[in-house]
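Excluded from the complex is one protein chain; the other protein chains are retained at their positions.
All chains are identified by letter, namely A and B, in their written order; residue positions are counted from 1 within each chain.
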Amino acid sequence: MVTRLKETDAVVIGIGWTGSILALELAKAGLNVVGLERGAARRPDKDFATPEIRDELTYAVRQKLVQDPAVETFTMRHESGETALPIRRFGAFLPGMGLGGAGTIWNGLTWRFLPFDHQLRSRIEARYGKSAIPVDMTIADWQMSYDELEPFYERFEKLCGTSGKAGNLRGTRIDGGNIFEGPRQSDYPNRPLTQSQAGALFERAAKSLGYHPYPTPASTISAAYTNPEGAVMGACEYCGHCDRFGCAVNAKASPNASVLPILLQDRHFTLRADSFVTQIVYDKASRKATAVRYVDMNTGQEFEQPAGLIALCSYTFSNTRLMLLSGIGTPYDPQTMTGAVGKNYCYQVTAPQHLFFADEEINPFMATGAHAMNIDDFNGDNFDHEGLGFFGGALIFAGPTHGRPIMGRALPPGTPRWGRAWKQATAQWYNHSFSIHASGASYAHRGNYLDLDPTYRDRLGRPLLRMTYNFRDNDRKLSAYVAEKASGLAKAMNPTVMGPAQPRRGDFDVAPYQSTHNTGGTIMGADPKTSVVNRYLQSWDADNLFILGASVFPQNPAHPPTGAVGALAYWAAQAITTRYLKSPGKLVSA
Amino acid sequence: MVDQTIPRRNFLKGAGVAGTAVAATLSSGLAACADGQTPSAAAAKPATPPSEPLLTLTPGEAAFLSAVYDTFIPADQFSPSGTDCGLVVYIDRQLAGAWGQGARFYRMGPFLPGKPEQGYQLPLTPREYFANGIAAANAWSRKTYGTPFDQLSPADRDAALKTMDGGKAEFVDFNSKRFLETLYQSAMEGFFADPIYGGNRDKVSWKMVNYPGLPATYATKAAEYRGKKVNLSPQSIADLN
Partner (left out) sequence: MAKTMKHVDAVCVGMGWTGSIMARELTKAGLTVVGLERGANRTPAENFVLPTVRDELKYRLRLDTMLDTSVETITMRHEPGETALPMRRWETFNMGDGLGGSGLHWNGITWRFAPSEFVLRSHLTQRYGKNAIPADVTIQDWGITYDELEPHYDRFEKLCGVSGKAGNLKGQIVEGGNPFEGPRQNEYPNKPLILSQGGAMFMKAAQGLGYHPFQTPASNSSAPYTNPEGLTIGQCQYCGHCEFFGCESNAKASPNVCVLPALMRDSKFELRTDSYVSRLIYDKHARKVTGVVYIDRRTGEEITQTADIVILSAYPFNNTLLLLLAGIGQPYDPHTGKGTVGKNYCYQTIGGVSLFVEEEINPWIGTGTSAASIDDFQADNFDHGGLGFFGGGYICVSGSGGRPIQVRATPPGTPRWGTAWKEANAKWYNHNLSLTSHGCNYAHRNNYLDLDPTYKDAIGRPLVRQTYNYRDNDYKMSAYVTAKAAEIAKAMGAKIVNPPQPRTGNFGATNGQATHHTGGCIMGTDPKTSVVNRYLQNWNASNLFVMGGAVYPQNAGHNPTGTMGALAYWSANAIVNQYLKSPGALVHA
């Protein structure tokens, strides 16, 4: 039944950020590349046009551009031994689907991780002692330092035309930028966005408390820009429709706006959309991935695409799932702590608080997804953790990302949920509120992992991926600490009414939106026994298989992950084109 | 990218005014906008159905379906054109709703080709099926006639649909005959269904065949009406609500 296709040089599974970047780099190197995308071939000019793209019900509430759980979803439980149940509709996180993937519907937040984040375990051990890290906290160092990754962070920022202000230029601290960031070789390609009223209030308060506020590095860009690939981007319109939406003016960097216009014209590249990959064909004896099997979701036909090089560039969950379904590597076992595939699944520990200002016109509808002011004073190891009982920290920020009326209407505590008083409060506060957020790190825990569900299946009959996940002691203590700091900052803004601080308590809940920052499952490391890929994102078990995306993060720092995801894609692409292609084989000997 | 510049309201209005000659919809609609068509010229035309914003169809898809429906149901002494009867609005609402999104259909794999008697086996929802079918039909039309389907002359549209109906239209990776059947079925539904769904405006098809519609309570009339021609003015669900 399976139709075997002609061999190609490389197959890229998933055409989001990492898949499109890698495909372009490989095509530039002269390889014939087939890109397989399970969703539709969406084009900004056709699919994200105004006025329809401003339809909150269709895109934000009904999640039109999000993965369809009727096709594939995940099961969730809190602890090993419990029965996982399927996430029947997405809530806590929203994986993308279709050309561009989650890179189409993101907010454009484009951070570099702190140098500390890259060397997490060794830096903590050095500062707090060898035994400071609890046994269950299975955090690990990344396999490249911040300095090694710096040029690749820069390439991704230039690709996106990121708007921001440097806080550390070649070692010199610059006021108004993030002074905690690692040294950068050049400033952001575009100046910061126009500040919002909320951002101004935050900035003033943060400064008064001695903190170091800076604008969000935003890939919703402040001016028209042509990126190094030649893709032309527009200036942000502050429309307030970033997350869950495509961008009508190509001002939000995305694979669709920033890479695909070039890639799709490259004769070395062939896109096959609606192509749902079911398996990587693995030859254990030769330690090679020989082909990719996929189903054409328009016809139902199954194909096998042989290739010399295979790159797994899908979402965190799908990368892990395909490794498990294909029998590549040893699945992680939390009991024995052996095996690596599925290990160190991490998320993001978020804590919002609503603020109300009777005398400030916030105009929340005039916003971008990356339009906040931020502080890193309580991020990473930028403050002393001695005696706090947790490690890591949070990015604290404020500013509306939108004022879309179905979902964006906070009300002061005590407001009734309906009726005349509710209407009055809604009318009164819609333009006078915003939230302060603490987006906290999620450090790996032995009991948090991914494997295959024994019961539930996707539309093609394959087992769903099962997440065993809960917030752990470190997360809850961290969240309580940073939420209190955020609350202090909020108070300094002098709001008329403050909603309650909401540090992360209780169990992980799949329903309320928190963040789509899922990491781990195919983590990088120095040892094939405890990691899935080496420092070049090359599989330990198949030399010609590379895995890209946040699934390789050993744990999740506080900053949003996309900047690092893009940097790692360039990093791996360079290793492949300059080293692997010359001498195919292991790039790191274990 | 002409279609991006024409607001959809105007497009549909244009299609309505143009009546059967939707071949010229895009260009004439554009011209009408540019000229600021005189009120008297507009008033001379029959009443234009109220324009409706589209929920899911793209402008190109709407143009395709409008051209198909106007071929199936041309404006003549029996009824206005398919578009003017509301068929594009009808199918747009259907495809945007639960049916179009595949609710109540068994959608688990594996997806195997099967025999014709085993019924529909594609992974596509009706909405996706229409999108793929329209794309395939337009690609075939461009290859065969040099233009997308909606820009063909009325005679060529009819010939093209007959080629599909005869199973002779070779679409790439798509069964043209089955797609024709789907289009046809959607036209019959939109034309003859109760007007509450957006088609069969003013109950034109019911009047055409003299189907009296609702409330359909004939206990006292069944004997009296037997074998007689009776003219009852049709009533719809909306009329009785």
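Worth a mention:
Criterion: contacts are C-beta pairs under 8 Å (C-beta built on N, C-alpha and C of every residue); 3 or more make two chains touch, one makes a residue touch a chain.
The structure presented is a predicted model; accordingly, all values stated were derived computationally and were not measured.
Of the candidate positions B:S79, B:S141 or B:S176, contact with the unshown chain belongs to B:S79. Residue A:G461 is the one among A:P228, A:G389 or A:G461 that touches the chain missing from this view.
What subunit B contributes to its contact with the hidden chain is residues 71-74, 76, 78-79, 99, 102-108, 110, 112, 114-121, 158, 161, 165, 184, 187-189, 192-194, 196-197, 205-206, 208-219, 221-223, 225-230, 236-237, 239-241. Against the chain not displayed here, subunit A makes contact via residues 455-457, 461.
Going forward, only the chains that are shown with their structure count from here on.
Rounded to a whole number, the gap between the C-alpha centres of subunit A and subunit B is 43 angstrom.
Subunit B contributes residues 1, 4, 58, 102, 107-113, 121-124, 128, 132, 173-174 to its touches with subunit A in the complex.
Partner subunit B is touched in their complex by these residues of subunit A: 1, 45-46, 49, 70, 295-301, 457-461.
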